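Every protein chain but one is kept in place in this view of the complex.
Order of writing sets the chain letters: A and B. Residues in each chain are counted from 1.
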């Protein structure tokens, strides 16, 4: 059977188109890295790595340091991660092991819906609803109870704070960590759970003794995905964090993150150095984002559900 | 009831019904005479399980119906029968492992030392603590060998003398010599036969009353199978054993009693029923039911 010329041409064409698309994807990714680094060139050569530690950000004087934003990024994201991870694991356990079938799919979809709410909407809600609540109730209470810890300093009057930002980020990363973890828990073979149950273990003992240990690296990867999301979130954080500068021990002070600062200042870039400084901040974000992502993939790859079952 | 009981098991039922329930404490001793007995009726024994008209359905599907069966203490009772006749279903309903299967329903009664296993107020975790189970496919936890065995005792708060307990369990499962130098290694590195014995060790580490074994050797090679079978003989000194097997030679080798299940065709449904239950010798030499004879002689199933 001879190959029709039109077929050969068709095959080549399709293959070529697909390959072009694939190359385009890689090119875009590379170009993003290039553009961001290129844009930050001027600030990079002027401030060097000192940019990461200096905390003065004065566009009018062409002095830029992203130290306090880096600090705010790390603090708000860590806070979100610390609160969100246990909650998300608990949700995933509920969905994977406890929920009756009907409830499971409904609650599961609702949790994923939470991830679909746009950050600008969450942030807007954060400004008008969460911030006042945090300012009037949560922060005073925490300050009263744990005020001896510097983290819980006196509340500010605005309600904008690193703490509020951390809470908003918590809301945003919970569904990410929960849905990945749920999928992981679903992969734990029933035989293992039966084996534990047949030894007279309670449900919690099965979770703690079998399910969590066998999925630990995958859950860690999920947490890193969540962290990556929290580190890079710009809009919702900008809306509630209060655009403060300087490093404060108290979570209740205003602050700023790299992403939030980038989002916040761009419209009003005053000089080319200012623009470059913003690109520099984005470059840090890019590096952090890519490395958490790669790291998440790396630990995730070490999790292989088929390893859990004996041959 | 669809059951076609043999004279022997009918007698057993009659005997156990009039027996006063024997109380036993922690100490256990195998009554010596019974194993060699030619007929079930000859020597009365303490009964661990009494199945009374047990039927199980999964949703609409009826898996077994009308099973009446008494399982005596410190013997090996084998359950044989063609695939899909409900052997596993019956076994798993003895320690409530079916509870989590969606649509599972049981009627009739399973009595364990006279207590209804499905009665109100029964704690199924407690049931499984007393009635251990080993599955067809070895399912060691992805932990070290030591931790596999020590896990359940730790849960139960049996931390004192844990090392000794682990060693005892591994010796009990005839695995100690092979693993004593690598207790900290992952259990997943063991061979299939070793893994299965580890699962047995894991089960006996908390010293249950009964061991349920669901085709424990079907995934193993002949040598590993032999090791498991030999283990049965020592384990029954201490434990009451119920073993499901596909392999009739295996039943003949290890079991004192054998129950033959088969699929009854009733209408369009095929439902598992107990056809015959007797001493292993009777089942394999003089079965009362033609279906049993056909099965054990290999003419069927």
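Couple of notes before you dig in:
As a working rule, contacts are C-beta pairs under 8 Å (C-beta built on N, C-alpha and C of every residue); 3 or more make two chains touch, one makes a residue touch a chain.
As a working rule, contacts and distances are computed from a predicted model.
Here one chain is missing from view; checked against "NADH-quinone oxidoreductase subunit E", "Phosphate transport system permease protein PstA", "3-isopropylmalate dehydratase small subunit" or "2Fe-2S ferredoxin-type domain-containing protein", UniProt names that protein "Phosphate transport system permease protein PstA". Of the residues in subunit B, those that touch the hidden partner chain are 23-26, 112-115, 117, 119, 121-123, 125-127, 129-130, 155-158, 160-161, 164-165, 168, 206-207, 209. One chain is missing from the display, and on subunit A it is touched by residues 1, 3-4, 7-8, 10-11, 13-15, 17-22, 24-26, 28-29, 31-32, 35-36, 38-39, 87-88, 90-91, 93-95, 98-99, 107, 109-114, 116-125, 127-129, 171, 174-175, 178, 202-205, 207, 225, 228, 231-235, 239, 259, 262-263, 266-267, 275, 278-279, 282, 285-286, 289-290, 292-294, 296-297.
The criterion applied here is as follows: only the chains that are shown with their structure count from here on.
Subunit A and subunit B have centres, each the mean of its CA atoms, that are 51 Å apart. Note for the complex: subunit A touches subunit B at residues 101, 189, 191-192, 194-202, 205, 209-210, 213-214, 307-311.
Contact residues on subunit B toward subunit A in their complex (touch as defined above): 95, 97, 100, 102, 125-126, 128-130, 132-135, 137-143, 151-152, 155-156, 188, 192, 195, 199, 202-203, 206, 208.
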